[in-house]
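Structure incoming, see below.
Here the complex is missing a single protein chain, while all its other protein chains stay put.
Order of writing sets the chain letters: A, B and C. Residues in each chain are counted from 1.
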Amino acid sequence: MAKLYFRYGAMNSGKSTLLLQTAHNYEERGMKVILIKPSKDIKADVSIESRLGVNRKVDYLVDDDTSILDIVSNINNVSCILVDEAQFLNPNQVDELLRVTTDYDIPVICYGLRTDFKTNGFPGSIRLLEIAHSIEEMKTICRCGSKATFNARFVNGNLATEGEQVAIDGFDSVTYESMCPKCYFKLRGKVKVLTK
Amino acid sequence: MAKLYFRYGAMNSGKSTLLLQTAHNYEERGMKVILIKPSKDIKADVSIESRLGVNRKVDYLVDDDTSILDIVSNINNVSCILVDEAQFLNPNQVDELLRVTTDYDIPVICYGLRTDFKTNGFPGSIRLLEIAHSIEEMKTICRCGSKATFNARFVNGNLATEGEQVAIDGFDSVTYESMCPKCYFKLRGKVKVLTK
Amino acid sequence: MAKLYFRYGAMNSGKSTLLLQTAHNYEERGMKVILIKPSKDIKADVSIESRLGVNRKVDYLVDDDTSILDIVSNINNVSCILVDEAQFLNPNQVDELLRVTTDYDIPVICYGLRTDFKTNGFPGSIRLLEIAHSIEEMKTICRCGSKATFNARFVNGNLATEGEQVAIDGFDSVTYESMCPKCYFKLRGKVKVLTK
Partner (left out) sequence: MAKLYFRYGAMNSGKSTLLLQTAHNYEERGMKVILIKPSKDIKADVSIESRLGVNRKVDYLVDDDTSILDIVSNINNVSCILVDEAQFLNPNQVDELLRVTTDYDIPVICYGLRTDFKTNGFPGSIRLLEIAHSIEEMKTICRCGSKATFNARFVNGNLATEGEQVAIDGFDSVTYESMCPKCYFKLRGKVKVLTK
């Protein structure tokens, strides 16, 4: 039975690299995969780029009103659907991906962020966390060596706590750092070290 | 470094049993645990009951306006905090539990449902899925033998698709069945078997 | 496709409790399970006992020369096979369990220890670690609060580093304690704290 997977991780956890590796694994067996990416992610237009230097053209760029079931009903012999930046899907599109697994028996693997710089989920990631058959974490590290789960945003080097949910890394003086909750709270000046 | 865990599962996946087992594991070492439960779960009053026949009194029953940090600041030498039916916490209380791990260095293990009978998250489970250090699935099975992830509600034996988010199993002719998405959609008459 | 699972954990991680809970989950749906236990575990004769106080009769006690495929070929309509103390199976019996999944399409869930008091695997656990479709850890805690993975043996309260692989807890002045590697090495006087 085909499943819907959500492989989530903080920024720089290697999500795009693993997506491209997974595509490679299918294709070297002669199996066809399709790569989908929401168009909201303006950074990479029509390609998926791994920070390791590998990149590849996206097969379908989906807008907010694109029906994924329409796409799937027009393709044949697909062994797996891979979605990059899946946090930018809308909830309805995630529901459609679940139907791809139950109605078409095609596995779907979504890669994406769990939360934004305010620690709130994106529309697509919340829906994936709710209904994916399987939720798998991709790890990366904090500056302290612990596992990072938060994505801190900096504007001109200063921690940002307000702003739009989407602001692309490297534009408008925006940068991000993956952090563990403890280091993040410390940076926000909120950790009162308490001994019990 | 202490962590916030969310061990989620469909109904009847053994969440309360594992909670009681975990409490036992700490206590046989002479370590103190506290058991917390949201009061919204009227089924079990002040005890946690496992369907295996084991049960135990809850230490703190929390209302919507209870501050969990207030509770923790008044207790000493606690090795672990265990939360039953954590889907009924409000998001702010989940944020407080994360602070218990970062500020007090006490691990917190929350057990709860991922989604309601409409496949939507509960306030507490969505926040836990967003910020828990670690998300762990507890499995149970569908009628078909596959893994169940949905909680279907029945009223007088008929599948319900509308109604309040909370309706206790066994009251008002309400029953639940853990199902896989495929069997659930089939029951709703929506699976159009399509071959590609 | 049915799978062979190995759910391993240190002593007192709740393996038998979860086995009994899993049996309960199948049976409340009217599905039949069978419980298997190697006879080498003389502690519990013909029942599986959870430290939470629940227990249940074993269906098949297997000796070293019992063929598990023979057992399975003589039973009907089994939805799942559950094995307690699976570390005591011999490697050939583990191979048979894998064939139960591939040839009979019946899922098999084995619960057992990973290693003995010398940190070496048991015959059954090594084979399960090698060929199980899925390896899942059941956690318990060390005296320091970290995850315990080792099973330290004590004879009359003293750490034992030599002796037979199997010695039952509570007999002949033997006791066990689940420990993390760091606390275990410290106890053996081997941790030289080194700073880099």
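A few remarks follow.
To be clear about the criterion, a residue touches a chain if its C-beta (ideal position, glycine included) is under 8 Å from a C-beta of that chain, and two chains touch if they have at least 3 such contacts.
Worth saying up front: this structure is predicted, and the values here are computed from it rather than measured.
Contacts of the undisplayed chain with visible chains (whole complex): A, C.
Across A:I141, A:V174 or A:L187, the single residue that touches the chain missing here is A:I141.
Touching residues on chain A toward the chain that is not drawn are 12-14, 17-18, 20-22, 24-26, 28-29, 31, 50-54, 79, 107, 140-141, 143, 145. Along chain C, the points of touch with the absent chain fall at residues 1, 72-73, 75-78, 98-99, 101-104, 106, 114-115, 119-121, 126, 129-131, 133-135, 137, 146-147, 149, 180-182, 185, 191-194, 196.
Please note the rule applied: only the chains that are shown with their structure count from here on.
Counting only chains that touch, the fewest steps needed to get from chain A to chain C is 2. With centres computed from CA atoms alone, B is the chain lying nearest the middle of all the protein shown.
For this pair, chain A with chain B, the centres built from the Cα atoms lie 26 Å apart.
One finds 27 Å separating the Cα centroids of chain B and chain C. Across the assembly, chain A contributes no residue that touches 2 or more other chains.
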